[in-house]
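With one protein chain held back, the other chains of the complex are shown just where they sit.
Coming up: subunit A.
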């Protein structure tokens, strides 16, 4: 199912196209499929703008069904990539509104406007309940939501995924699928790399918890963008053969796919690679290895102590758990059905991502200096 370089996707709406992932998807399409018309829909479109003439920007709120219907009727897209999601720390009501209601609105508006392909950005954590490890987990693993799911954000992502997949072939010409990326990082990410680089600046690289034998999936953002576009291409090509339905083992429509770098690494190895790139030169033998149980206990006490004085603790049990847990996935399904193959290796991704942070810091420093 290899796509020729200049194959056009027609007209694509990228919802959340000014966000971290959305922006990379737009860049990827501009670079790899330059004949595609891209309409970016976001709440605010004043950041991360491309200058390419094929990209247009539209302010809009996906929780407003009427506005969405009007927008889709006007653009008449062939495909929709829905990456919009609120920050996971926001209150539950917002997740309900954006992830659940917003996704339903987009589905309705797309169905009305005759969209052919709808790709939803889900999350690998929809199968992760926080306690059980994930060892080479694939799409057969069941969703973990509701009471079993500690993050309400994740529950709503899973619900939205279900709506998207259930909407497949309703009507017949409307094809959907979901992409579940794991641990996205890269230029412009606000969660993963910046936190690790800050840990280095705060001198925290001297410690590490556990045996460091827990493989973990981290995914460079351009690979995730690549996965999304392959999904769009696969749905569009399925669309050409309507009403024929592909055989089960080749089917993309109505399916969810894990997308990772396909290069799970031991958790602390990734952190140390990031720190090295950020400038850390601490020799390996100077690193203190903390026992997991001991670190959990320290985390427990520091959580309470800091709670008493009203500060954020340096070490929490959740962090200990997260850094000693196996969490990686099999991407065999994406490889077989989407023809997915990571295009940027993990070490190249780390290099790009950390350099971006350093550049941004330098720019900020220069501004201050002026």
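The criterion applied here is as follows: a residue touches a chain if its C-beta (ideal position, glycine included) is under 8 Å from a C-beta of that chain, and two chains touch if they have at least 3 such contacts; residues count from 1.
Here, contacts and distances are computed from a predicted model.
For the chain that does not appear here, its UniProt entry gives the protein name "Farnesyl-diphosphate farnesyl transferas-like protein", which is one of "Farnesyl-diphosphate farnesyl transferas-like protein", "Elongator complex protein 6", "L antigen family member 3" or "DNA repair protein rad9". Contact with the undisplayed chain is limited, among A:231, A:320 or A:350, to A:350. Contact with the chain that does not appear here is found for just one residue of A:9, A:26, A:106 or A:137, A:137.
Checked against the full complex, the candidates A:120, A:159 or A:220 give a single residue touching the omitted chain, namely A:159.
Interface note for the absent chain: among A:88, A:207, A:266 or A:300, the touching residue is A:266.
In the complete complex, the hidden chain is touched by one of A:213, A:291 or A:359, namely A:213. Touching the omitted chain from subunit A are residues 96, 100, 132-138, 140-146, 148-149, 155, 158-159, 162-163, 166, 212-213, 215, 263-266, 269-270, 272-273, 275-276, 280-284, 328, 330, 332, 345-347, 350.
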